[in-house]
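Step one of this worksheet: look at the structure below.
== subunit A ==
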Amino acid sequence: MPWQIDMIVLFFVILCAVAAITVKDLLSTAILFGAYSFMMCLLWAVMGAVDVAFTEASVGAGVSTVFFVAAVFRTSRRTKD
Partner candidate 1 sequence: MNNYPALIVIAPLLAALFAGLAVWIEDRLSYYIAILGLAVSSFSALKVLIQVIESGTIQYKMAGWDAPVGIEYRIDLLNAMVLLLISGIALFNLIASYKNVEQEISDRKGSFYTIYLLFVTGLLGVTATGDLFNLYVLIEITSLTSYAMVALSDKDRGPLASLNYIFIGVIGASFYLLGVGYLYMKTGSLNMMDVADIIASQHDSSTVLVGFILCMIGVWIKMALFPMHVWLPNAYSYSPVAFSRVVAPLMTKVMVYVMIRLMITVFGFEYIFNTLHLSEAVVWLATIAVLAGGVLALAQDNLKKILAYIIVCEIGYMVGGAWLGNQSGMTGAILHLLNDALMTFALFLGLGNMVYMLGKVKLNNLQGLFSRMPWTMTGFVVAAFSIVGVPPTCGFFSKWYLISGAFEAGAYHFAAALIISSLICAILFFKVFEICFFQSSPDLQGQGHGHKFQVMAEAPVSMLIVSNLVSFSLIVVGVFSGTIVKTIILPFLQGI
Partner candidate 2 sequence: MKFFGFVVVCLVGGLLLYGTADFPDWGDPDSPASTHLSDIYIEHAFEQTQVPNIVTAILADYRGFDTMFETAVIFCAGLACFLLLRDFKERKERFYRHVPTGVILHVKNSKKALRVGRDFEHIDKDWIPSDLIIKTVCRILIPFIQIYALYVVAHGDFSPGGGFQGGVIFGSSLILLAISYDLKILVRRIKEKVLGICAAAGVLVYVGIAAICMPMGKSFLDYSALEMFVFDPHHVRALGMLGVEIGVGIAVAAVMAIIYINIVSEGRHDEGL
């Protein structure tokens, strides 16, 4: 498996992670978090862990993000950092 693909995806994963924790709006964090999970899922698919990738796609990028949005809906989007 070409390691170049792995490296590029990994770069995006780290980018999404940093963005998710620095952006100053929790709804944006939720979306970036979903993107992060999906990038992670791609990374695992590249490494051949299809079952794990499938689970992450349905859980991390799917249901977790929905929980996240639901919680933000019931709390607030405001964040200081």
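On the choice of candidates, all candidates are chains of the complex that A comes from, given by their letters.
General remarks:
Assume a contact is a pair of C-beta atoms (placed from the backbone, for glycine too) under 8 Å apart; a residue touches a chain by one contact, two chains touch by 3 or more; residues count from 1.
Since this is a predicted model, take the numbers as computed values, not measurements.
Looking at subunit A and the listed options 1 or 2, the chain it touches in this complex is number 2. Here subunit A touches candidate 2 in the complex through residues 1, 3, 50-51, 53-55, 58-59, 62-63, 66-67, 69-71, 73-74, going by the rule given at the top.
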